[in-house]
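First the structure, in the form of C-alpha cells, and then the observations on it.
Missing here: one protein chain of the complex. Every other protein chain is in place.
When the chains are written out, they are named A, B and C in that same order, and each has its own residue count from 1.
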Amino acid sequence: MDLVVIIILQVIAAVASLALVSVGLAVIFGMMRVINLAHGEFIMLGGYAVIYATRWGVNLWVAMLLVAPLFVGVVGIVVERTVIRFLYGRMIDTMLATWGLSLLLIGAATMIFGNTTTGVSAPLGSVTIGQYQTSLYELVLVVIVVAVLGGLMAILRLTKAGLIARATMQNPAMAASLGISTNTVYMVTFGAGAALSGLAGALIAPLSGVLPTMGVAYVAKAFITVISGGSAIIAGTLSASMLLGSLNTLATFVATPVVGEITLLFAAIVLLRILPQGITGRFFRRAL
Amino acid sequence: MTPIADPIIETRGLVMRFGGVEVLRGIDFGIAAGELRCLVGPNGAGKSTFFKCLTGQLKPSAGEIRFKNASIGGLPSMDIARRGIGIKTQVPSLYDGLSAREHVWLAVKRRVATVGGLRKEVPSLVDQVMEDMQITPLANRLVGQLAHGQRQIVELAMVTAAEPDLILLDEPAAGMTHEEVERLAELVLRLRGTRSLIVVEHDMQFIRMIARTVTVLHQGQVLMEDDAETVLRDQRVRDVYLGKREVA
Amino acid sequence: MTAPLKAVGWVAGLALSVAAVFGLPHVLELFTLINATIYVSMAILTLSLALIWGYGGILCFGQAAFFGLGGYTYAICAINFGDSTWAIVLAMVLPALVAALVGYFIFWGRIGDVYLGVITLTMTLIFLKFFNATAGDAYKIGRAALGGFNGIPSTPPLNLPWDVGTQLAPEDIWYIAASLLVILYAGSRWLLTTAFGRVVVSIRENEKRSELLGYDVRRYKLGIFTIGGAIAGMAGILFANCVFVSPTMFSLFYNAQVIIWVTVGGLGTLLGPIAGSIALQMIVAKLGTLQGLDPNVVLGAILIVFVLLVPKGLQPVLQDWWDRLREPRQPAMPAPAPASTLRSAGIERPLTSATTAHQPAANAASRP
Partner (left out) sequence: MDTKLDRRRILKAAAVGTAAAAGPWFIRDLHAADDIKIAGIHDASGGLDIYGRPMIDVLTLAVEEANAAGGLLGRQLTLINYDPQSNIQYYTQYATEAATKEKVAVVLAGITSASREAIRPVLKRFNTLYFYNTQYEGGVCDRNCFCTGSTPAQTVEKLIPYAMKKFNGKKIYVLAADYNYGQITSKWVKKFTQENGGTIVQTDFFPLDVTDFGPTIKKIQAAKPDIVVSVLVGGSHISFYRQWAATGMKKQIPMASTTFGVGNEHVVTNPEEHNGILAAYAYFQEVKSPANADYIKRYQKRFGEKAAPLTELAMMTYHGFNLWAAAVKKAGTVDRMKVIEALEGNMSFTGPGGKTTIDPATHHAVLDVYLAEAQNRQFKVLESFSQQKPADTAAVCDLKKNPNENQQYVIDVKV
C-alpha cells in the first residue's frame, strides 16, 4: 500500500517536473510560434543564478523564486531584442538562431563557470510515508508547479495583459490595428517564457546539480512535450506532461531508466502519428 | 433546378462544417460533360470551400460527390487529380522558384504518366502548350518574378496542359488588365466543348463573355441557376451582392 | 551561364577535384590526410542533408541517425563476416531501409515541418539511448559486442573486395572517400536534373500544387529521404574507418552540426554545404587548440550571424557577387555603388530556393 502511494507520488513529481521544464518553451511556442532551442540554456542560467545568489548570501527561496526568474527574464528580453525579433514568421530560422544561441551559451558558461557540476543542497529534509521516505522538497516542488500553472492561467484569463496577449496570439494583425503594440507583446512574452525557464532551472538545481551542458538533457524532452501537447499553452503542457511523465516513471519502475526514456520517446512518436497537431490540436481546443 | 441527364460531376447534399460553422449547407449541383458553368456569389458564399471539396483538399462533412459516375468525396487530391480534375486556385498556386516551362513540363509529365504515352514526346508537347497559351517568351523566366496576370496565365497553362476532363477556375481574371481578361476569355472559350469547366468569377463582364449558365451560391446553398442574363438581372442576386459588395 | 561556359566550368571542376583527390596524399602528412578523410566523410553526411532539406524540403533533425546506423552496420557486419565487402553493401541498405520506414511513417501520416523535426529528433535520441545502453553482455550481435558508451573501438578497416588479406591503408581510404564525395556530388546534381529530381524540387516549392496536379508527393518525398539515408550511411562507413563507431554518432551535437553546415553553406545548394562543412570543421579543430576559447561559442556565433545576416548561406551570396562581377548592370540603370547595393540587389534577384524553401514551413506553422 505504501508502495502504491509512493509510486503515485513519484509519478506526480515526474509529471510536475516535466511540466516545469516545458512551460517556458510552451509559452513562447504557444504565443509566438517560436521554438526556442536555447530553452535548455535558459534553464541552466536559472540554475547558476541560484548558485551565485546563494553564494552571495541571498536566501535560497528568494534566489529560486525571484532572482533566477528575473535574471533569466532579462536575458530573454535581451535575446528577443537582439536576435529573435528579426526572425518573426521564419520558424525554421528562429530554431536555427536559437540553436546557435544555445551553443553560444553553453560555451560561454563553460568558460565562465568551468565544466564542473555545482549545486546546492535540497532544503526542507524528508518526510516519512509508512515505510518509505521521500524528500519534502519534491512535494513542495509539485505545489509550486501547480501554483505557477494556476497563476499563468489566471494572468491569461483575468488580467488585461492576459487579454492583450491572447488577442495578439489569436490574430496579430487585428491586435495591431486595435493599437496594441505586438512588438511589445512579443518582447514581454519572450521575457516571460525565459523567466519561467529560469524558474525551472532554479527549482531543479537542488535536485540535479548545475552544469553548463545540463540544458541538453532538458531541451529535447521539453521540445517533445510541447509539440506533443499542441498549441494550447497550459492544457497542452499539462496533458502531454501527464501522459509522457507517467509513462516514463512507470516504465522506469518496472524496468530501467533507459527503458523509461525510450518509452517516453516512442509514446511521443506514436502520439504525433495519431494526432499530428498534438493533443490540444484535437482535444481541449478551446483551452489555453 | 434542371437535373442533368449525364453529368460529368454532380454533388448531392454536400455539407462542410468547420467546428460549429456550416460553410456548405447541402449543395446539389451538377454540370454536363463539355459544359462551361459560372459560379458566382458574394464573399463567404462557400465557392472556394466548394472547390476544395471537389478537389479533395477538404473532406466533406456529409453528402456525395460523383465524378464520371464514381464517388470521389473525401479521396486525396492526388487521386482526384489523376481522375481528371484540374484546378486553378484563387491565390495562384505556383512554384515561385521554377521557370514557366518547368510548370508546364510538370503537368505534361504527370499526364503522360497517368494516361500513358511516350516519354520522349514530353518536350514537344510542352513546347506546343507554351505556344498555344502564348507564353513561349516567358519560358525561362522564374514564375516568382512574373506580373500577376502573367502568373495567372502560367497557372492556366499548367492546368490545361494536364488535360483534365474538368477544369475548375477560381477567379482567373482577378488582377488582370483588360487585354489580359480578353485573352483569358478567348482561351476559356477555346476549351469549352473539349473540356468541362466551372469558373468562379466576380467580374461580370468576363462572365458575360464566356457563360451560358450561371449558378449562384449564397450562404452555402444554391440560390438560383439560370442563363447568364437572367441571373444578372435577378433582384435576389443583386440584393445578395449589394449586401456584401458592389457588382463589378 | 551560357552552355559552353557551363561545360568549361564542369571540366574545370572535375580537373580540380581529380587533382585534389590524387594530389593531396602527396602533399599532406599522414595524420593530416586522415583528418581530411574524416572531414570528407562528414561532408558526405552534409551532402545527404543538403539534398533532402535543400531540395526535398524535409528538415530532418535526425540525419545523424542514418550516419550512425551506417557506421554500426558496417562495424558489426565487418567483424562478423571478416570481409568488408558485404558489410559496405549492408551499411548502405540498412540506413536506407530505416529511412524508408521512418519516411513511410512520416509522409503517409502527413506529418509536416516542425512535427517532422520532432519525430526525426526523437528517432535519433532513441538510437542514442539504445546504443548507450548496450554495454552489457546481452548486447552482442554474432561476434561483435555493441559496447555501449564505448562503442566498437576495434572497427576493422576496409579491405579489397573479397580479399580479406589486403586491408586498405589510410591513403587508400582517402582515395575512396574523396572520390566518393566527388561521385556523390555529381550524382546528386544529375539526380536533380532527372524527372524524379524535378518533381521533388516542385514539391519543395509548392507541395499542394504538385498534389493538385496528381503527383503522389508522399512517394517522391520517401524516395529522396531514402536516398539521403543511404548517402548518410556511406558517410558512416567512412567515419567508422577513420575513427570508430560509438553512440556519439547519434548525438544531438552531430545532428546540430550538420544542420549548421548546410545553413552556412547555403540551403538549396550542394557545393556550399560541402565546402561549409569542411571549412567549419577546420575552424573548430583549430579553435580547439586555442586555450580559453570554447569552440561552442564560435560555432554558436557563426550560426546566429548567418541566420541573421546571410540567411541564404555562402554559396548563393558568393554566386550573386560573381554574377554581378561578370555581368555588370544595364547602362539604363544608374551606376551602382558596388558595396552598398550588393545586398539590396541580392534581394531583387529571383527568389532563390534558399529563401523559398523556408516558406512552406513558415506558412504551415502560422495560425489557422
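Keep in mind that, in the parts below, contacts are C-beta pairs under 8 Å (C-beta built on N, C-alpha and C of every residue); 3 or more make two chains touch, one makes a residue touch a chain.
Just so we're clear, the structure is a prediction, and the values are computed from it rather than from any experiment.
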Displayed chains contacted by the hidden chain, counting the whole assembly: A, C
Of C:46, C:132 or C:226, the residue in touch with the unshown chain: C:132
Option from C:108, C:149 or C:190 whose C-beta touches the chain left out: C:149
Residues of subunit A (touch criterion as defined above) contacting the omitted chain: 3, 6-7, 10, 13-14, 17, 110, 114-119, 121-122, 125-126, 128, 131-135, 137-138, 206-209, 211, 213-214, 216-217, 249, 252-253, 256-258, 260-261
Interface with the undisplayed chain - residues on subunit C: 24, 26-36, 38-39, 129, 132-133, 135-137, 145, 147-151, 153-154, 167, 169, 171, 242-244, 246, 248, 282, 285-286, 288-291, 294-295
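Here is the rule we use: only the chains that are shown with their structure count from here on.
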Highest C-beta pair count, chain pair: A-C
Chain whose mean Cα position lies farthest from subunit A: B
By mean Cα position, the chain sitting nearest the middle: C
Geometric centre distance via CA averages, subunit B-subunit A, whole Å: 48
Inter-chain centre distance, subunit B versus subunit C - centres from mean C-alpha coordinates, in Å: 41
Contacting residues of subunit C [partner subunit B, same complex]: 195, 198-199, 201-202, 205-206, 208-217, 350-353, 356
Complex contacts: residues of subunit C adjacent to subunit A: 59, 105, 109-115, 117-119, 121-123, 125-126, 129-130, 132-133, 252, 256, 259-260, 263, 292-304, 307-308, 311, 358, 361-362, 365-367
Residues of subunit A touching subunit C in the complex: 33, 35, 83, 86-87, 89-93, 95-97, 99-108, 110-111, 170-171, 216, 220, 223-224, 227-228, 256, 258, 261-262, 265-266, 268-269, 272-273, 276-278
